[in-house]
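Excerpt of the complex: some chains, original placement.
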Amino acid sequence: MTIFTLLDFIGTTAFAMSGALTAINKKLDPFGVFIIAFVTAVGGGTLRDIMIGRTPVSWMLDLRYVYLIVFGFALAVIFRKKLDRLRTSLSLFDTVGLSVFTLIGLERGMIWGLHPVICIALGTMTACFGGVIRDILCTEIPVIFRKEIYATVCIAGGIVFFVLKQINLEQDILYIITSAFMIAFRLLAVRYQWCLPTLQRN
Amino acid sequence: MTIFTLLDFIGTTAFAMSGALTAINKKLDPFGVFIIAFVTAVGGGTLRDIMIGRTPVSWMLDLRYVYLIVFGFALAVIFRKKLDRLRTSLSLFDTVGLSVFTLIGLERGMIWGLHPVICIALGTMTACFGGVIRDILCTEIPVIFRKEIYATVCIAGGIVFFVLKQINLEQDILYIITSAFMIAFRLLAVRYQWCLPTLQRN
């Protein structure tokens, strides 16, 4: 197992926990909580796979994702009363997931021979659309459309990735630098509460 | 036409009626009512087909489903003022649909060579996600995430199916027993108002 796979697993578990917690706060029943955990973890990659025609979608062919989601769901249920104190750790894992999922989407787009602009769209979709589907299933306007610097991190990461790729960096180094950039960007955005300017009509 | 096809048709019509009634209650216009009837009836199977890569999706290749949905839609519109009295019959048809749709999803997963856990997910998706899409289009949190024993019936039915499959039952017998189990489970759950325990945070 490579370090990349390990980070992917951490991200999947963190996304499942984030989904489960949102659903618990919405007072869903355990089945609903599990489904929201599931779609938050795999929704972005599933949408990407469907749109590029890579089917059956990834998680159907690798049960380890299902087990990790069950694990993340169980952790969220067990520690649900203490998670306010663990919020910082969870946010860190989520940020790791964000950066790894973006890289997976970028890579998948390149394997499919798509244009860098589309690859960046696929990276962003992989990282962000699990959360979008989670919010829609809970009938909320997706949080990433409203206030946080989140998708912006993926887009910036994608641009950094393609710029660095021009100078023929080794693949491992390229991945590490791009991930580190996204993680730093996201942590700074959370720390200093950066947000995009709003577009007012009046 | 086999008994299985007949039950599939009954389920499709019942699901279309259930969708149409939800939409009428939401005061949608006739086109909206028809679309909600349509997605409730075929949404679960469509999502399953898209995710395993079986396209064009089933209903595009067999117009009988379209006609049945038109029929279910028309029944719901004509009898919309009397449907409170017919609720018990409708619920029975819906339960038949639930069990047949689960079996279709299980079978489709096995044809695709997927792991039993994924087959059970496909069965549950086929039976339940039409209703999930219906609720999302009506901007409600899906009812199966909130209160009813519904998806649980599909999951339990899937487990029964794979356990019985080990003992080499004939296929017809296997289908009948699994269906009967799901129908009985669901009717008992409705009758005694079974529900999953909630996960409270405080």
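For reference, chains read A and B in written order, and residue numbers begin at 1 within each chain.
We adopt the following convention: a contact is a pair of C-beta atoms (placed from the backbone, for glycine too) under 8 Å apart; a residue touches a chain by one contact, two chains touch by 3 or more.
Quick caveat: nothing in here was measured; it's all calculated off a predicted structure.
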{"item": "Assembly size in copies, with 2 chains present", "value": "3"}
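We take it that only the chains that are shown with their structure count from here on.
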{"item": "Fitting subunit A to subunit B on CA atoms, where both chains share a sequence, rotation angle to nearest 5 degrees", "value": "120"}
{"item": "In the complex, subunit A residues that touch subunit B", "value": "23-33, 35-36, 46, 50, 53, 55-57, 60-61, 63, 66, 77, 80-81, 136-139"}
{"item": "Complex contact set, residues of subunit B against subunit A", "value": "50-53, 112, 114-115, 117-118, 121, 132, 136, 139-142, 144-147, 151-152, 195-199, 201-202"}
